[in-house]
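The complex appears here minus one protein chain, its other protein chains still in place.
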Amino acid sequence: MPLWKIYHPEDAFTAEQKRALSQTITELYAPRLPRFYVGVVFQAVPADDFYLGGEPATNFVRIWVDHIARTLPNAEARTRWMNHVIAALTPHIGDRGFDWEFHIDETSFELWSINGMRPPAPDTEDEKRWKAENRPSPLTATVA
Amino acid sequence: MPLWKIYHPEDAFTAEQKRALSQTITELYAPRLPRFYVGVVFQAVPADDFYLGGEPATNFVRIWVDHIARTLPNAEARTRWMNHVIAALTPHIGDRGFDWEFHIDETSFELWSINGMRPPAPDTEDEKRWKAENRPSPLTATVA
Partner (left out) sequence: MPLWKIYHPEDAFTAEQKRALSQTITELYAPRLPRFYVGVVFQAVPADDFYLGGEPATNFVRIWVDHIARTLPNAEARTRWMNHVIAALTPHIGDRGFDWEFHIDETSFELWSINGMRPPAPDTEDEKRWKAENRPSPLTATVA
């Protein structure tokens, strides 16, 4: 459900650092969602393709995120979530000396599909099984 | 109007398969919209840039879509559309053995432009002409 897209300078991350960051991101959601819901795409951007304020961005990591499976219900929940994400990501990015920015959009649960199925509603038996098995399987209940 | 972005493993699709998939996607909209509204961008993602649940995603196709020209008005329309999309895409992706996921966001009709024009409102004479000619042309009515 969450899709993370990470634009970064070439050589900003080794393969091991990318994997570690993707695991940190996965852990943010793992208390509530199946791990396989969490997709992360890294993209190295050459300096002449990446601009901040009209100048080449050579030290900048720019992340955008779509949330689908859950919506943050109010300002307090959004603040708590943002602080949680910032704390988790800082060691991977800010503490390594990069400038960094991220933003999250929330999109429709009803316009989402995994392996040709519409994923189970939150906290249903189907979602619990998907989470426990960490893979999609045929649904026992119809998604409205 | 719809913009489709398709992240896929390297070598997942030949050029011919990409073209065929883009045509299948175009057909989803062709009953109502000009064909040239349908944009599709494929992007091969190397295994060390693509993670699912914190592990490298080597067999995964991840699609995100923005809808602009039309909004699905209610849950029934969304269900019908999702089933339609799933049926059309499955032969190109799921039946070939890939895991796959897609989600759709809906964005503002008023914040959209083609060739320096704001596209015609739904079902107007201007839109019908754009559809019939499959190209944008000067508008006869002002978009509000």
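As written, the chains take the letters A and B, and residue 1 is the first residue of each chain.
Please note the rule applied: a residue touches a chain if its C-beta (ideal position, glycine included) is under 8 Å from a C-beta of that chain, and two chains touch if they have at least 3 such contacts.
The model shown is predicted, which means the values in this text are computed figures rather than measured ones.
Participant: Considering the whole complex, which of B:37, B:50 or B:100 touches the chain not shown?
Facilitator: B:37
Participant: Can you tell me which of B:19, B:32, B:96 or B:128 touches the chain that was removed from the display?
Facilitator: Reading the full complex, the residue touching the unseen chain is B:19.
Participant: Considering the whole complex, not just the chains shown, which residues of chain A touch the missing one?
Facilitator: 7, 45, 48-57, 60, 62, 64, 72, 75, 78-79, 81-82, 85-86, 90, 94, 99-106
Participant: Could you please point out the chain B residues that touch the chain left off the display?
Facilitator: Interface with the chain not displayed, on the chain B side: 1, 3, 15, 18-19, 22-23, 25-27, 34-44, 66, 68, 105, 107-108, 110-116, 118, 134, 144.
Rule of thumb we're sticking to: only the chains that are shown with their structure count from here on.
Participant: For the two copies chain A and chain B, what rotation in degrees overlays their C-alpha atoms? Round to the nearest 5.
Facilitator: 120
Participant: Using mean C-alpha positions as chain centres, tell me how far chain A is from chain B in Å, no decimals.
Facilitator: Computed from C-alpha means, the inter-chain centre distance equals 22 Å.
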